[in-house]
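A single protein chain has been removed from this complex, and every other one stays in its place.
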Amino acid sequence: MSQEFTHFDATGQAHMVDVASKQETHRVARAGGRIVMLPATLQKIQQGDHKKGDVLGIARIAAIQASKRTGDLIPLCHPIPLTHVAVQFEVDEPSSAVLCEVTAETVGRTGVEMEALTACSVALLTIYDMCKAVDRGMQIDAVRLLEKRGGKSGDWMA
Amino acid sequence: MSQEFTHFDATGQAHMVDVASKQETHRVARAGGRIVMLPATLQKIQQGDHKKGDVLGIARIAAIQASKRTGDLIPLCHPIPLTHVAVQFEVDEPSSAVLCEVTAETVGRTGVEMEALTACSVALLTIYDMCKAVDRGMQIDAVRLLEKRGGKSGDWMA
Amino acid sequence: MSQEFTHFDATGQAHMVDVASKQETHRVARAGGRIVMLPATLQKIQQGDHKKGDVLGIARIAAIQASKRTGDLIPLCHPIPLTHVAVQFEVDEPSSAVLCEVTAETVGRTGVEMEALTACSVALLTIYDMCKAVDRGMQIDAVRLLEKRGGKSGDWMA
Amino acid sequence: MSQEFTHFDATGQAHMVDVASKQETHRVARAGGRIVMLPATLQKIQQGDHKKGDVLGIARIAAIQASKRTGDLIPLCHPIPLTHVAVQFEVDEPSSAVLCEVTAETVGRTGVEMEALTACSVALLTIYDMCKAVDRGMQIDAVRLLEKRGGKSGDWMA
Amino acid sequence: MSQEFTHFDATGQAHMVDVASKQETHRVARAGGRIVMLPATLQKIQQGDHKKGDVLGIARIAAIQASKRTGDLIPLCHPIPLTHVAVQFEVDEPSSAVLCEVTAETVGRTGVEMEALTACSVALLTIYDMCKAVDRGMQIDAVRLLEKRGGKSGDWMA
Partner (left out) sequence: MSQEFTHFDATGQAHMVDVASKQETHRVARAGGRIVMLPATLQKIQQGDHKKGDVLGIARIAAIQASKRTGDLIPLCHPIPLTHVAVQFEVDEPSSAVLCEVTAETVGRTGVEMEALTACSVALLTIYDMCKAVDRGMQIDAVRLLEKRGGKSGDWMA
């Protein structure tokens, strides 16, 4: 792994890194995170569906849309034409949390870690937004890269 | 505190909540979070400045810009004309983390919790992006509301 | 009703109309439209839910988000801080169509007709997108203003 | 033609469909639609030009810009680098309508139907916006795909 | 006039300045600029109209839309609900240039100088884009504030 921050040039100035000479390869990133809440809030989410208020369905759409906005939000990210985005939620009753996992893929010159992480963060923020009227103390934790495949730096797993 | 998710109507359908009859008042929200990393990564960030690569300066700008995009990212958020956004970072060596705190303010009909939380998340994601070439295992934790002032539901502190 | 296109000045040049001297009043617009499809497609949508694919739930979110993007899409629209957006769908079996109705509201200096119409159009386009793999011949019809309240020009109903 | 909605996975959850394994081919889509109005409104549009108010010229620009925002508006659309967008208007006096036809093209892994349909809708919405001060009862009709070429599913004409 | 950069706090960190306590007043800004080109290019622009290619009509729309995106583009700008935007072009044959002047207005807590300047810049960039196939050496000059009215700092003229 490199020992320098690649987003800065030799004089310390930020730039969008030159990737023109990199190969267009199939790249995959998987990111995860969770939002911890009161058990009563978790129960409301679990009872929700398209008749009663589908919190997770809405958070999934927000996440997919956010993955496409990553280049707009993260200053030095390259704009990337995503080829696949999938968002999974799991209710974890013991920790009173909703877990989120996002897979992002592209065929391109640079990785999609930021797309997966941004989508995961926005999914969890959307859950916060939809439940905040009943539970302001929710907390987003453990947003991290789980796996990365493709590209010259090779595969990586957390 | 309400016992129902306000973002759904009586039939369970999502809507942008009607706030026309709410008062335009001064509203403040404070949100916090952190990103945990290897001590060597933290050290590189601390050494950075406008000559050597100012990771935190760039993350601050990303956060301020993201606060203005909240309505675009979070599906049921109202568009809000922010009157103030400030972003503070603190290096916490014992936990090998960068702490972030965002204050958002408006004079409007609804609160700015989501603006503060979204800005905080994007600040931490930007730090991840800029350091990921040297440390892929960084983790974003404890993104939460710290304080809320103004509006009918009154003040709240974590 | 005016006899001139207000979006042009006396020399025929487009401008964003000056509304500074207008009153901030409560303004409401209701717009409707429908998408006509094969009966088999309509049946699939009706069977959908958050377990089997909730087409209408996703179209509703797309509509609400599009209402907030209206000023970005329609060149001479004023940016408007919406206070309420609601989207209703109804399945009309006799005409083999999904009907969409959007209500948009603001407290502002200009009306929200375009916000309601844009949201309605994007709802119907999203339904097209999600069903196009099984029915390319779907058609969007009857996108129109149903009602307008508030503002100096007074109330209007279709 | 597939018998399932491809935008949902086996458990009914929405995703952005995986297109990584599809070929990059030249893809074309043509969409049409119309806006019906009072004859007096149509006449005003016909008299317009760059000296007197060029409604159709502005709607054309709005349509081209909207084609580039399709991925932002339609939740499960892939972001697509368009290679060509053209917008034609025709005045149809017998039906007192303006007809719009949009051609969108790309060299990519997925079709551009939504780009053509979104551009066409926004063109017609822009005409509504510019003429609404004189004619609130205008109606957008017959927004539909006219033709699709390229890609594995082959060519299609309405 | 202040002697400090208001966009930084006492420790030198950038923030979006707090304007909550400022009055909502009517604010106007006027900005100007020009693009210098070959006489042959200027002549082509002058001959253009809605039949032959209306460069200035398209640049005007781009400018109006850009005024609404100012908060997205300029990091520390407040989001502002504009109440009026007008764009004037003038052909200046002696200097072989197109002159652009933009007026932006709001009723708000902060000025609209950046909105007028951004719109003016994008108008001139759009002219460059549309003419670059025949004249790559065009140059944008003299983009500056011409006048500012309203707000506590009072009126100002260049």
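As written, the chains take the letters A, B, C, D and E, and residue 1 is the first residue of each chain.
Criterion: a contact is a pair of C-beta atoms (placed from the backbone, for glycine too) under 8 Å apart; a residue touches a chain by one contact, two chains touch by 3 or more.
Small disclaimer: the values here were computed from a predicted structure and weren't measured.
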Can you list the shown chains that the absent chain is in touch with? A, B, D, E
Specify the residue from the set D:14, D:35, D:55 or D:85 that touches the hidden chain. D:85
Touch assignment to the omitted chain, from A:28, A:42, A:56 or A:80, lands on A:80
What does the interface between subunit B and the hidden chain look like in terms of residue numbers? 48-51, 54, 56-58, 61-62, 65
Need a quick check: the contact residues on subunit A for the chain that isn't drawn. 9, 13-20, 71-72, 75-76, 78-81, 108-109
Footprint of the hidden chain on subunit E, which residues? 1-8, 11-14, 33, 44, 48-55, 58, 61-62, 65-66, 69, 72-77, 113-114, 117-118, 121-122, 124-126, 128-145, 148, 156, 158
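Going forward, only the chains that are shown with their structure count from here on.
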Based on the averaged CA atom positions, which chain is farthest from subunit B? D
Report the chain whose CA-based centre is farthest from the CA-based centre of subunit A. E
Please state whether A-C or A-D has more C-beta contact pairs across its interface. A-D
What's the rotation, in steps of 5°, that superposes subunit B's Cα atoms on subunit C? 120
If you average the CA atoms of subunit B and of subunit E, how far apart do the two points sit, in angstrom? 31
Multi-partner residues of subunit D (each touching 2 or more other chains): 14, 48-51, 54, 58, 61-62, 65, 72, 75-76
Identify every two-chain combination in which the chains touch. A-B, A-C, A-D, B-C, B-E, C-D, C-E, D-E
